[in-house]
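All protein chains but one are shown at their positions in the complex.
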Amino acid sequence: MIRDHLPVLLVVVPLLAAILTPLVAAAAPRAVRGLTAGTAVATALLALAGAARVLEAGTQRYHVGGWAPPWGIELVLDPLGAFVAVVVTGVTACGLVYAAGFDDPRLADRQGATAALLLLVLAGLTGMVVAGDLFNLFVFLEVASLASYAVIAVAGGPALLAAFRYVVLGSLGASLYLLGVAYLYFLTGTLNVADLAERVPGADAPRLVATAAGLMAIGLGIKMGVFPLHGWLPDVYTHAPAPVAALLAPVAGKVAAYALARVLFSVLGAGIVVDRSFLALALAWLGAASILAGGVLALRQTDLRRLLAYSSVSQMGYIVLGLGLADATSLAGAYLHVLNHALMKACLFFVAGAAALRLGGARLADLRTMHRRMPLTTLCLVVAALSMIGVPPAGGFFSKWYLLLGALGQERWALAAVILAGGLLAVAYMFRVLEHACLEPRADEDHHPPAPRGGRWAEAGPAMLAPMLLLSAGIVAAGLGNAWIVSAVLLPGVAVGGR
Amino acid sequence: MTGAAAWLAGVGPYWIAILLLALGLYAMIAHGNLMKKLIGLNILQTAVILFFLSASAKWRATLPIVPAAGGAAPPSAYANPLPHALMLTAIVVMVATLGVALALLVRLYRRYGSFEEDVILGRME
Partner (left out) sequence: MIQGHDSVVVRTTVRLLMPWIQIFALYVLFHGHGSPGGGFQGGVIMASSYVLLGLALGRQELDRLISEAGILRWAAVGVLAYLVTGIAALGGAGALLDYAALPVPGLPAVRLRYLGMMAIEAGVFVAVAAALVLIFLRLARTGEGEEP
């Protein structure tokens, strides 16, 4: 029976848990962390079951309320959506297990609120993935966004201003997206993605459709953090509490990118993103600008989390570049990068949080002697860094490889050069991190390590270590298995929802 | 007055909505006071909702419910409930955003004593 309702359960389970959390927190405060992590793991299992079902039985369509589309609300789980759902729920489950083991005194008295909000973010993100019409996409986008605005500011301090800026910019983006939806609705009379795909080509209003597409792209671009719409991103991921940043950074932008891909390819069809059309050029070059700008800005950072935030802008640029190139190989590379970047960014943020807890701070200078005092964490850092740089067999290499193949196949040498330049920038900034973490301090360097708790061995706790190790293993597995993922999941997904 | 009435019945509301959108956007960009930025955001969101509603308003339309006793009117006599329901949802989203933003502003004021962005940034160091 559960198998029939999988698409809707992906949303209902975290939503129900989010509503029950304040009640549980009032009755049994210690159970909150377990409830939250358990719900996230259950949702991840549901996503895996959904992916298995889609791989064997094709796209799953669910009619809410029993009403047939296009009059009723439809939830769709297609191969690409199932893939993104697995990535999002899996990384969130790791993040919530990590959060359960993260004992930060600033968050201690707000556990119930933080847990409920994080579960709401999960419900919003899974809702965005399964939404079968444009307006429900907006609603779930806002559910996830509002919960994330609140959870970032839970601990106060500089996070408050960062969260306010995020509120203003994010709501602007959502409003622009809604305006684009309005244009499409009044052109065709429907909001359902499948129905729009049939009606938009025949409606013969190219300027209206282009305007709508542009509005939606800008709106979702703000949520993704693409240059130049990334202004909110660095402050948010620097000042948010570590488990919150670790949970939001890897997944939130990805789902917005998936939503943009859905809008461009499923709704508007091949016509809008043909080779060298204005929208395709804009996406490709904004992606390229993100890659370079994010990488260059990351080079100058002294705070690890700020560096990771700019690195996220850069890596998001790869995904947008893939969407702009818009052929099968580039799209496969972009979606593979969704998986790889989620895994490696989550692992890096986990490491940053653990280092901040145990070593006293999150600046690069605080990472000195980490390899001696937190060896397992350093191992995870090295694996994730290698993936960022693009060293096989870590997964990051393969997604950039597919993107490069796509760019070369279209003979766009400048974009290929940008992809390579981005790789070099990643080498540069990740090497700074590795140098601080893995090598002894120079003789002239002023280094005062804080007194380690419990002797010289200051490794992170098991609840924090286990997700980190799991993600590192996942990075390598994603690299080794990339051929299977691309051929079995991504290329069929691109064919169904793509050109 | 026919000209103005025709404009209002035709594309007028859309121009007004876009004007409000531009006003809201300008307020968000131009002011350094966080409360004024928030008000600008509110105006912008209201403008989008107004745009949507202007396009879905129908003169002398009735409820889209078929009477149990029979006697359904021709389809053009009924109002389309979908855009109105959508805009209600959008208004709820707007209210929730306002709630979150106001809570953040209250905490910011208590912590830093001002609504001006540069004053807050100055006091943060």
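For clarity, chains are labelled A and B in written order, and residue numbers in each chain start from 1.
Note that contacts are C-beta pairs under 8 Å (C-beta built on N, C-alpha and C of every residue); 3 or more make two chains touch, one makes a residue touch a chain.
These numbers come from a predicted model, not from an experiment.
S.K.: Decide which residue listed in B:A6, B:A22, B:A61 or B:V92 touches the omitted chain of the complex.
M.R.: Among B:A6, B:A22, B:A61 or B:V92, only B:V92 touches the chain that is not shown.
S.K.: In the full complex, which of B:K58, B:R110 or B:R123 touches the chain missing from this view?
M.R.: Only one listed residue reaches the unshown chain, and that is B:R110.
S.K.: Considering the complete complex, identify which of A:V12, A:V296, A:C438 or A:A477 is in touch with the unshown chain.
M.R.: The missing chain is touched by A:V12.
S.K.: Thinking of the whole complex, not just what is shown, which of A:A26, A:L439, A:A473 or A:A488 touches the missing chain?
M.R.: With A:A26, A:L439, A:A473 or A:A488 as choices, the missing chain is touched by A:A26.
S.K.: By the contact definition given up top, give the residues of chain B that touch the hidden chain.
M.R.: 63, 65, 88, 91-92, 95, 99, 102-103, 106-107, 110
S.K.: Which chain A residues would touch the chain omitted from the figure, given the whole complex?
M.R.: Considering the whole complex, chain A reaches the absent chain at 5, 8, 12, 15-16, 19-20, 22-23, 26, 62-66, 156.
Here is the rule we use: only the chains that are shown with their structure count from here on.
S.K.: Can you give the whole-Å distance between the Cα centres of chain A and chain B?
M.R.: Between these chains, centre-to-centre, one finds 29 Å.
S.K.: Once bound in the complex, which stretches of chain B touch chain A?
M.R.: Interface residues on the chain B side: 21, 25, 28, 34, 37-38, 41, 44-45, 48, 51-52, 55, 82-83, 86, 89-90, 93, 96-97, 100-101, 103-105, 107-108, 111, 117, 120-121, 124.
S.K.: Which stretch or stretches of chain A touch chain B in the complex?
M.R.: Chain A residues touching chain B: 135, 138-139, 142, 146, 149-150, 153, 156-158, 160-161, 163-164, 167-168, 171-172, 174-175, 178-179, 182, 185-186, 191.
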